[in-house]
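Yeah, one chain of the complex is gone here, protein chain that is, but the others are all in their spots.
Presenting chain A:
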């Protein structure tokens, strides 16, 4: 790879061992993809995870004296103080939260602890070259914003935050952003939940190809957030187009960059229903409801509040959101309504965290296939249903 003098200085250790390691990793990634050179990034987002590998790598960079040139926003861990009111947090889990926080603080990250930076705090513009990790984020920034990011791992994005550069390859290049398979959506797509199922199902038909959706009418920001998160969970889709809607897909010609689609598929209502049945646990009694994977927006919180107003929940209901949305919920009186019903709203928290130990072995309900997928390791089972049906189920204790 051709490196600038500054990049070579980083690689030689002029800025310390941490920066040297970050550049060494980016060069290896660049060589793996035959990238000719590095290019500057103007934004970064790191999927901090508060897990062992995350902490190991962050502390290694700290020990090497690294700090971020392009300060990243970060993904959630769990909010220690809020959870100490809900459950007993084990000493080792408290310790890793604190150590992870300290390490990222030393690296000078911006401690947003939110997985939807593309809606608030770190919103890229069209064409901007960035390094974003987090599976709901990469499809959103590439497809909806028209920014350019590869499907970064938390660690490669952190290396870009430290060095301010990323190797030039993949989705950074025009030719790799062309649509490949035309997806005719014949399903009803009546609510944001349909987009969860569409996102989870489509990669099974389109594999690694970039899908171009035809037949989607003005999806909401929540629908787009859901679509991206599930495309990138059900498959590895970090880029898609919606005909006549996303910025690089004004028409068929621009979406496919003048080429012919290499395939066409049709998605029906029956496909999405079958997918839901396949990944959802059977109905019956449930122990809890969990929402906010990705973090709920203030509009989604408002929807839950509407459904809970003046009612009592049979089983606990938890919502995860950004600190900003939680703060708004307090200001707007939403928090009182949620709590009076027997629910709770927590900030800075992901479902894939040890703070949920009190739910292990239990059966919940959620509107997010991604939530159900990653908690398999934590022995949590989920019924997957629409937001409205899930809240209804939590009020009755039964789906």
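Just so it is clear, a contact is a pair of C-beta atoms (placed from the backbone, for glycine too) under 8 Å apart; a residue touches a chain by one contact, two chains touch by 3 or more; residues count from 1.
In this section, contacts and distances are computed from a predicted model.
Chemist: Write down which listed name, "Phenylacetate-CoA oxygenase subunit PaaI", "NADH-quinone oxidoreductase subunit D", "Amino acid ABC transporter ATP-binding protein (PAAT family)" or "Predicted aconitase subunit 2", is the UniProt protein name of the chain that is not shown.
Modeler: In UniProt, the chain excluded from the picture bears the name "Predicted aconitase subunit 2".
Chemist: Of A:19, A:112 or A:156, which sits in contact with the chain we cannot see?
Modeler: With A:19, A:112 or A:156 as choices, the missing chain is touched by A:156.
Chemist: Among the options A:19, A:73, A:116 or A:133, which residue touches the chain absent from this view?
Modeler: In the full complex, the listed residue that touches the missing chain is A:133.
Chemist: Decide which residue listed in A:47, A:66 or A:298 touches the omitted chain of the complex.
Modeler: Answer from the full complex: A:47 touches the omitted chain.
Chemist: For the chain that's not shown, point to the residue among A:236, A:257 or A:277 touching it.
Modeler: Per the contact definition at the top, the residue touching the missing chain is A:236.
Chemist: Touching the hidden chain in the full complex, which residues of chain A are there? Just list them.
Modeler: 25, 28-29, 31-33, 47, 49, 51-54, 56-57, 75, 133-135, 138, 150-157, 170, 208, 232-233, 235-236, 238, 352, 370, 374, 376-377
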